[in-house]
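Note that one protein chain of the assembly has been removed; the remaining protein chains are unaltered in position.
Entry: chain A
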Amino acid sequence: MKRRTTVLTALFLAATMLVSADLFAGETLDAVKKKGFVSVGVNGSLFGFGKPDEKGHWEGLDVDTGRAVAAAVFGDAGKVKFIPLTAVQRFTALQSGEIDVLCRNATRTLTRDTQLGLNFATVNYYDGQTFMISKKLGVKSAGELDGATVCVLPGTTTEQNAADFFRSKKLNWKPVVIEQNAELAKAFFAGRCDCLTSDASQLAGIRAVAPNPADYIILPEVISKEPLAPTVRHGDDQWRDIVDYAVLAMINAEELGITSANVDEMLKSTDPVIQRFLGVTEGNGAALGLDEKFAYNIIKQVGNYGEVFERNVGINTPLGLERGLNALWTDGGLMYAPPFK
């Protein structure tokens, strides 16, 4: 994996050095159509978000976002290739052109938006960082963590949030920074660290695969805002719009009450909003440079946001996450899609 980082970085450097200056702008869609699939950077080992199952079939919220993009572009959610990346590798892989879109629980921040050559699409999960700790230690709140050893992933906003949190509370702590999710979780479960810090959804995912999930609690304090969003390269507005509206289509469908089960039925709807959304009335697809049926294809093959959420991370999955901030705006959450017109 070390080698992979090096190879990726070398690739990035080589790409930046050799590629002539006018290749990227506006051409991701053409390049993707030409090769016949979308390359999606994913986590690779995060339960509920991006991880292959025992049979090698990829599953997760981020994975489904990648499939939605493929459904929008090709009308076929299967025309997608998932590339597992660590936190350190992810942006380099995108910058170097190894992947077309990054769906890997990346937090949108000002620096990343401005200095990394990246653009973020619509948020597909609103998260916040917190701490997971063994019940045996009897800690009830993050304020009691003075002197704790904390396991944390490198190259993430997590690393800085934790530092900011302990600094503002004037608490001592010691980080143990390990690059691979799996190795980090192993070290935590073996007791190398007192607590593990990450986004609440990730902690739930890690706890779901713990040797003894009931032994661990997630502390109530949420110490940061983590709007997780798919990421594309800066400078290709059309591609960014496509990724954006692939996510928004799923949110909009939930609001309109369209599911993968009833989408064919809905084609016959006389509601002009639904007709426009599903491409019965033309215009939306052409505006994005896609097939008029792009939203129909996404909902038919991947599902609406609510379906995707419940299938991967919802209350009936091992992660057992509430909708919370990720509910529709009509239900008091933050999920809100602009009109499809």
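By definition in this document, contacts are C-beta pairs under 8 Å (C-beta built on N, C-alpha and C of every residue); 3 or more make two chains touch, one makes a residue touch a chain; residues count from 1.
We adopt the following convention: contacts and distances are computed from a predicted model.
Remark: of the listed names "Multiple sugar transport system permease protein", "Polar amino acid ABC transporter, inner membrane subunit", "Putative CoA-substrate-specific enzyme activase" or "WD40 repeat domain-containing protein", the one matching the undisplayed chain in UniProt is "Polar amino acid ABC transporter, inner membrane subunit".
Contact with the chain not shown here comes from a single listed residue; of A:D30, A:D164, A:D237 or A:E282, that residue is A:D164.
The chain omitted from view is touched by exactly one of A:E27, A:E179, A:D291 or A:E310, namely A:E179. Remark: the omitted chain is touched by one listed residue; of A:T149, A:Q238, A:T281 or A:T317 this is A:T149.
With the whole complex as reference, residues 1-2, 5, 9, 12-13, 16-21, 24-25, 87-88, 91-92, 95, 111-112, 114-117, 137, 145-149, 154-156, 159-160, 162-164, 166-167, 173-180, 183-184, 186-187, 190-192, 194, 233-235 of chain A touch the missing chain.
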